[in-house]
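Take a look at this one; I'll ask things after.
Every protein chain but one is kept in place in this view of the complex.
We just call them A and B in the order they show up, numbering each chain from 1.
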Amino acid sequence: MTTAKSVKKVPQYCYQCVAGPDLLTVKVEDGVATEIEPNFSASDVHPGAGKCCVKAYGIIQKTYSPNRLLQPMKRTNPKKGREEDPGFVPISWDEAFDIVAAKMHEIRAKGLRNAEGYPRAAASFGGGGIPTYYMGTFPAFLAAWGPVDLSFGSGQGVSCTHSEHLYGELWHRAFTVCPDTPSCNYVLSFGGNVEASGGVVGGWRHGEARARGLKRIDFEPHLSVTAAASAEWVPIKPKTDAAFLFGMIHVLVHEMPRESLDVFFLKQHTGSPYLVGPNGFYLRDPVTRKPLLWDLKRNAAVPFDTPDTDPALEGSFTLDALEVGADGQEWQHRGYAGETSFSKLLTRVKSYTPEWAEQICDIKTGTVRRIAAEWVEQAQVGATVEIEGEVLPYRPVSIQFGRTVNNGWGAYECVWARTLLACLVGGLEVPGGTLGTTVRLNRPATTRQASVKINEDGFMYYPMNPTDKATWAPTPAVRNAHATMVPLSASSPWSTALGPTHFSWMFQKESPENWPKVTAPDIWFCYRTNPSISFWDTKEVSKRIAEFPFIVAFAYSYDETNHMADVLLPECTDIESTQLIRIGGSKFIEQFWDHEGFALRQPAVEPRGDTRDFTEIATELAVRAGLLEEYNEAINRGSACVRLSDENYDFSLDPKQRHTPDVIWDRTCRAASAELTDGKDSDGLDWYKEHGLRTRPISRLSWYLFPELKKQGIRFEMPFQERLYRVGLELGNRLHEHGIKWWDTQLEEYGGLPTIHDFPGIWERETIKHGGSLEEFPFWLITSRSMQYAWGSNVGVQLMDEVAGNMRGHKGVVINRSRAEELGIADGDLVEVHSYTGKTQGPAVLSQGIRPDTLLMMGQFDHWATPYAKDMKAPSMNSLIAMSMALTDSTGSGADLVRVGVKKLESV
Amino acid sequence: MPRYIMTADLRRCIGCQTCTASCRQTNATPPGVQWRQVIDVESGEYPDVRRSFIPVGCQHCGDPPCMHVCPTTATYQRDDGLVEIDYEKCIGCGYCAVACPYQARHITHRATFAYGDKPMAPEEARFDARRMSVATKCTFCMDRVDAAKENGLTPGVDPEVTPACVNSCIAGVLAFGDKQDPHSNVSKLLDETQHFRMHEELGADPGFYYIWDKK
Partner (left out) sequence: MRVTPWHQTNWDWRAAANFIGGGTGAGLLFFATLASGSLEAYRFQALLALALIGLGLTCVWAEIGRPWRALNVFLHPQTSWMTREGIVAVPLFLCGLAAVWFGGGIFVGVAALLGVVFLYCQGRILHAAKGIPAWREPMIVPLILATGFTEGAALATALAAVLPGTSPRWLAGALLGALILRRIAWTLYFRAIEKTGLPTKAMDVMRPFGAKFEMIGQLAPEILVVAGIFYGGVLPFFAVLAGLVAVATGWWLKYTIVARAAYNQGYALPILPVRGQGEVKPGIKPGWTK
């Protein structure tokens, strides 16, 4: 090893997964990037001590990989498909832009929407909004373009923690939900694999919490890394988590003294005392139309916002009232004995006893009652804590969920029960308790508090997509129809990706009854996404992509999706290009900080080959499409991270001029500096290049929504869901008016109080419907997050592949040891796993840490084109899962779950 | 003289392998050669099962069997407790590798790279022919510890002079410092916790302490 002549450490960020960004430095020796290190200068402001995740260490190999595409390519074989050789040939950037520009002009000449009303342009990016932080000013290009269909998903919207996103935002501005880990003492984690998905901050905080004695109980069918790091593992049967939680609710409300709960919180800060009428809607004051509660002080029904009341938590009270149903239907009641919402709850959960739950969940008798008692005991009802002069309730208990628990059928019941369990002990949005950590559907999204405002019923306003006859949208504006079908998906820039993103693929093949025809987009941009292998029913998705007439892929290497592309545009990767990102504040999962600010990604090394900075590519596309002015205006409005002007400052770009990436980012950096200092400072790109990040402290009170709700007199909408019930009825009316019956099962999910159904049975019945039997498919197949691989194309990075190999199960089929031995399967034997849709194979990994009725596939590596990854020969569940209407819940979500069979192919 | 040791708080470890990746990169070891590694150990029978993650590697023993057997004195122990290898002296006999009860030593006879036989630019820049066919292992990032003497920094406290794995650890598992100094980070940590050393019965006086509970 020779000693380098010049050595420098260049600050960067890594945002390869939603649990970031992580702040780091790249060591550059004689112009070659050699090492990644945490950015130690960030340790004082970063809640994970400034560390960076294992994936960041793969960036070096990612940059220098011989498998990278280093110049633009065009397709020479007009036929598309997995079996077709695309015949990619290298071309100049000029030729590449000419090809794309010609297509853009052709499309704009025809009109931005096609005959069916769908945008002619579509774009897909990887999950969680991550690619945005690598694509420079491309969002400004899309904004300049006009309508773009973002609904061709690659798993987002269905495999994400979907119900948590939608209902979380409704109930407590919680796109993601998290314990207040720094001060929580007791966590119940249902599939919430935070040690693999919570990033550096999750890893750091939970490590600290364990060392100080936080008790976490993990409920998962297999012993995940989070279960490993928990005090106790409860091997729960897949998709029965809701039953456990309902059992806990039963114990709390039927077996424990009422005073052990936070009765004050329930009465004053939730909808528990609201009186409910015979049709399932609130009983309202006929004059003010406000929901009524029974005031024990006055012994009379009063509107919910009457001062100085002692609302009755439970009971039945006779009164005259108005009831307002769906589509404006009204009922006047005289002398009706209205029950409180809480009493309705008592009735609803009466039969959900611990014994009932334990049988459904297939767990040890006594577990539900024991944990319910611990929940209440650890909640310390009545305790308070002072934060920055404000006295707040302190309830150090929380429940965390993960994928497959909080998406797909049964997820609504889980997230409702979780939110209710927090409310029962007064532990929602208070120190120590259950918090939301980011907002994506409500606007403004600057803070979680910013969008909080009271609605007419005393709950938080929520921007539901309309369901009334006048404004409901019968013709979808995008192919997955989220605004039409899913009122909760709202209408923020994130909403499209949160619709039923499989519908875009499914309906393109065959639209359901009375549904507008779904056609392929004329042009599809894709970046850092690979639906050909990462979505379900991968064979079908690949076929749909092959039907797209023109695909522009921003490409790092060949992959299964850009195999169908017409033009490949290689961009500078992570450490070769410039971009600014917001850090801190409150973001996904555990990313809630005591600071907020900005961090820069910058070229640490010269770009390899003929790759280009994404901002340069976006600018060129804008110029060639004749959209430069609109593009610059979009940047000025904040498409590249921050608004360039405010009342205190103005760093706007001249819209008519073409600007270099450095100018664009310099202005952005200046605006960022000004935003953080109320216009005082205006340090630009050079300052950020040197320092890497800039922050300012924020109030810890911003972590908790409760103070804001208290200030505005808003109640948490728990337990009764009058609003959802009404919206569901209205949506049903609209769909039936248009002859659509295929959503009726989903409509049943909209109700005042949820009910437990046989959720695993939904998957079992679907298997049987397709000609399978449960004897033929005796196992549940589930998946689990890998910290080493997840999100960032790390499957082709040798270092990640190698270190992931230190953790069990990454490349095989994990099966219970005793069960495997019964089947004559030994560790390492090649096995085939099959479902009614397909089959996959890989080595058996025998483990005691998995239920006998469950198989686990961590990796989803169905690669057949991506260099390196295609040689892995690891199994993938994606080819085993159908895209199915029956398996889609009312929010448009499904789950990574399927019934499978297994057989041995070869002995070791 | 100081006695540098490492501690691993097993209560915290989540097997993320960040230390493994960081070590591989910092020390430019070839594919598969992990001087620092976290193993994933399952124990018990369903449903009473545990899974533990254990950082392993050279324990920089106080009485290192590897050093005693080394016929060339290539393996030596420094006054500060670090056990090191002189690559110029080592004959690659492998005796140290079979003497080490911690499986910490590696000998590679053929240059390998992440993607086939051709090195990428960083691999080429950092390829060290001296390491071929000789024993290699964790050095506790010796160059950093040495730098501390020159610049007055404290290993285990100042990242510039702290082993890469410790710097990288995202769960606060790994710590490094001077056990002779009663006020050092590691001394305090060991005072406050219950800990053990692996294979202590073999008498090598390992310099790697595993924390398993508070006191």
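The rule we apply is simple: a contact is a pair of C-beta atoms (placed from the backbone, for glycine too) under 8 Å apart; a residue touches a chain by one contact, two chains touch by 3 or more.
No experiment lies behind these values; they were computed from the predicted model shown.
Touch with the chain that is not drawn comes from one residue among B:Y102, B:Y115, B:F140 or B:Y209, which is B:Y102. Residue in contact with the omitted chain (choice from B:P31, B:G62 or B:G92): B:G92. Here the missing chain is touched by one residue of B:C70, B:A114, B:V145 or B:L190, and it is B:C70. Of the residues in chain B, those that touch the hidden partner chain are 10-11, 13, 39-41, 43-44, 50, 52, 54, 56, 65, 67-74, 89-95, 97-103, 107, 109, 132-134, 196, 198-200, 202, 204, 210-214.
In the full complex, chain A contacts the hidden chain through residues 209-210, 213-216, 228-232, 805-808.
The definition used in the following text is that only the chains that are shown with their structure count from here on.
With centres defined as mean CA coordinates, chain B is found 38 Å away from chain A. Those residues of chain B that touch chain A in the complex are listed here as 9, 11-18, 20-22, 24-26, 28, 31-32, 34, 37-40, 42, 44-47, 49-53, 114-116, 118, 120-123, 125-128, 130, 159, 164, 167-173, 214.
On chain A, the positions that touch chain B within their shared complex are 1-2, 4, 29-30, 32-38, 40, 48-49, 51-54, 57-58, 60-61, 64-67, 195-196, 200, 203-204, 206-208, 210-211, 213, 223, 225-229, 233, 235, 364, 787-788, 798-800, 802-804, 806-808, 816-818, 847-852, 868.
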